[in-house]
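The complex appears here without one of its protein chains, the remainder shown in place.
Labels A, B and C are assigned to the chains in the order they are written; within every chain, residues are numbered from 1.
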Amino acid sequence: MAQNRSDVQYETGIGTSDLHSIQVLGHDLAGELLGKVGFAELAYWLATKRRPTPGQLRVFEAVLVSLADHGFTPTAIAARLTYYSAPDSLQGAIAAGLLGGGSRFLGVTEDTGRYLHEVLASLGETDAFTDADWDEAARSALLAAKAARLKVPGLGHPNHKDGDPRTPVIFQIAEDEGVLGPHLTLFRAIGRVAPEVLGRALPLNGAGVAGAALADAGLPLSMLRGFALLARTAGLIGQLAEELENPIAPAVYDEVDRNARYSPPTEHTPPEE
Amino acid sequence: MAQNRSDVQYETGIGTSDLHSIQVLGHDLAGELLGKVGFAELAYWLATKRRPTPGQLRVFEAVLVSLADHGFTPTAIAARLTYYSAPDSLQGAIAAGLLGGGSRFLGVTEDTGRYLHEVLASLGETDAFTDADWDEAARSALLAAKAARLKVPGLGHPNHKDGDPRTPVIFQIAEDEGVLGPHLTLFRAIGRVAPEVLGRALPLNGAGVAGAALADAGLPLSMLRGFALLARTAGLIGQLAEELENPIAPAVYDEVDRNARYSPPTEHTPPEE
Amino acid sequence: MAQNRSDVQYETGIGTSDLHSIQVLGHDLAGELLGKVGFAELAYWLATKRRPTPGQLRVFEAVLVSLADHGFTPTAIAARLTYYSAPDSLQGAIAAGLLGGGSRFLGVTEDTGRYLHEVLASLGETDAFTDADWDEAARSALLAAKAARLKVPGLGHPNHKDGDPRTPVIFQIAEDEGVLGPHLTLFRAIGRVAPEVLGRALPLNGAGVAGAALADAGLPLSMLRGFALLARTAGLIGQLAEELENPIAPAVYDEVDRNARYSPPTEHTPPEE
Partner (left out) sequence: MAQNRSDVQYETGIGTSDLHSIQVLGHDLAGELLGKVGFAELAYWLATKRRPTPGQLRVFEAVLVSLADHGFTPTAIAARLTYYSAPDSLQGAIAAGLLGGGSRFLGVTEDTGRYLHEVLASLGETDAFTDADWDEAARSALLAAKAARLKVPGLGHPNHKDGDPRTPVIFQIAEDEGVLGPHLTLFRAIGRVAPEVLGRALPLNGAGVAGAALADAGLPLSMLRGFALLARTAGLIGQLAEELENPIAPAVYDEVDRNARYSPPTEHTPPEE
């Protein structure tokens, strides 16, 4: 039927191909990109449609490296158990691992980026801010969070109570590369005034610093969780390659099964039948 | 109960941490890796527990770049539709996109690597092979596949019928870097003799060459699909960032819905009730 | 190390087994459940640890039937595209379909249940409420939502503008079975006073009514989305069985690919290199 004819067009600026060439981001993949652009560089470019500066790229690579693996996290264990159950589907095991990339563990990168962005939006022009201005802004933000009984994302770490070792290094790289911008600056000030406002020192969580650094390096807030997931994909491949060589999933399963305690529900009200 | 006590240990060589440090692959993450190791380099290292040589790394990065995006593939469309339905879960949209990374599209990288590995295993020592020896080996392999009516993975491309533009570039990079090994060499010979054995020229698929190149660059066959998935994760982030700015999923949904033709099942045999 | 010895126990009331028997919910699976308990009945029981009354069960089954399929939804299309890409992994295609079960489409069941629950919690004891009391409560709730410029979940439907055909039937079944409780009653009152408060009639969405009915039938709010997913799993199996017989995914892919319009990013600021 004529009215069903579609003139719709699906617009994209990412990739296309024809008989002789493949285009990615408007460049000839074979002639202009392969061997000339690194993988992380392309990942940045795909997400922003801007090629990173060398400084932005170095921060981006460092952040991805910082987020790639954290040992036996719940998501790594879930991926290994899934691979054990369905060894025929590597994509299923990786997907299962990424599905744990939600609020509790991987979320801090995105949450911190978004939180800092919101505070910055309320500050107006900050180009001429002195350290004292930043401290003042951080103090207000912490007091507001305290009054609202809200946790500030990225402040504190469950294990690294004396300081997350990733934190100073990411700050240093961003500074060296000239991309230490307002998100990192505000976050540093928050760390500085936290003892005074909250009554105790709280380390800046490295995954939170990662979010601030990604924002300062020009990456979109809406995709911060995505970069944590990209980094984690590399980590999960490592976990699954190791699982194939030296599995732990059978022992985890056995441990849970052996130490299960069955305590079935008691039925107070049998159904009327 | 005493017999339930567990002395099991979960061994890993990937990551661990304590109060003051994080170790990845036996190195101090903050002091030795951040800013000093690139993301693709770490991904290689995690998968193999060997740090790549500069040549292996350059091939690895080129292959990841070659696999990152292929425009509006079924998996990219599936990821966009999932993000449209559940915008609150970026990890779900990425996972949905990766779940299409199975046999039909992404599988060719792994399948080609495994196929070449099997042929190589049957050849014994190939260090002294001449081009004529490789051609002979390729001819035997193709004849065997033909007799068994099996498709050779990585031979032919649905669109690039005159040659996949990625193919010569990946060969060149591998050659320049001194990592053009037996998998690529055999695959090149297969392309060379295919017209003679199969009666028509078939281009070497770039995704298949990717698999051969990864194998020659020292990456494990069991994880080849994983690298295609890692590359694709970067592509999916690009697709989803674009979807957020300029969505196509509502139009895809609308197109399918508008052009649906309902043809309900006819019930020949009503249930006896 | 002694301190690593674990006395942890993993408590569960769901399932266990030994050499001769399998227990589910404290009952012998083979002797007490198979052939004696229906599948939906077991699903209710597993989620609540209470066996449903016949009335609760009939409402639960009706709600699951009402949510099982909605034709070519984005999630159904995503599942079909994933199955096309990875036909070797049915579980991946179903998982991809479920991953679209988020806020935009499937979420209304859970959102409506939770919204009604919150309003009810603010009303105190409602056992003696008359219709006029319910209307008054509904009016207050709508006015509060209007003042806060919030959308009331479950009010309105994109297609069924004159009324969702599922709505009166679910109310009737709940009434017939004696499980029409406060959630459905409040929701009905909201529908009744909506024209007066909002200036136009808005139909009660059937998926929202489903959420209210599940809550009145004794199912936990935290799992309402889960039941929508359970229902949708049956629908996805139907979609994928049909896809196997009479595929649409290749045509969807072809349509998008053929009508793609490539508009690559323009680079205003080349990176300083």
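General observations
The rule we apply is simple: contacts are C-beta pairs under 8 Å (C-beta built on N, C-alpha and C of every residue); 3 or more make two chains touch, one makes a residue touch a chain.
Note that the structure is predicted; figures quoted are calculated from it, not measured.
Shown chains touched by the undisplayed chain in the intact complex: A, B, C. Per the touch definition above, the residue from C:T130, C:N246 or C:T266 contacting the chain not shown is C:N246.
Checked against the full complex, the candidates A:G13, A:G38, A:G55 or A:G92 give a single residue touching the omitted chain, namely A:G92. When the omitted chain is restored, the residue from C:R104, C:R139, C:H160 or C:R192 that touches it is C:H160. In the full complex, chain C contacts the hidden chain through residues 4, 6, 8, 10-22, 24, 28-31, 33-35, 37-40, 42-43, 46-49, 58, 60-62, 64-66, 68-72, 89-92, 94-96, 98-102, 106, 159-163, 165-166, 168-170, 172-173, 220, 222-223, 225-227, 229-231, 233-235, 237-242, 244, 246, 248, 251-252, 254-255, 258-259.
Interface with the hidden chain, as seen from chain A, comprises residues 4-7, 71-75, 77-79, 81-82, 84-89, 92-93, 95-96, 99-106, 248-249, 252-253, 255-257, 260.
Residues touching the missing chain, restricted to chain B, are 6, 8-13, 16, 23, 25-27, 49-54, 86, 88-89, 91-92, 95, 99, 255-256, 259-267, 269-273 (touch as defined at the top).
Basically, only the chains that are shown with their structure count from here on.
Seen from the C-alpha centroid of chain C, the farthest chain centroid is that of B. Note: centroid distance chain A to chain C, computed from Cα atoms, is 29 Å. Measuring from the averaged C-alpha position of chain A to that of chain B gives a distance of 23 Å. For the pair chain B and chain C, the distance between C-alpha centroids works out to 36 Å. For chain A, residues touching at least two other chains, in rising order: 6, 8, 10-13, 16, 49, 89, 91-92, 95, 99, 255, 259.
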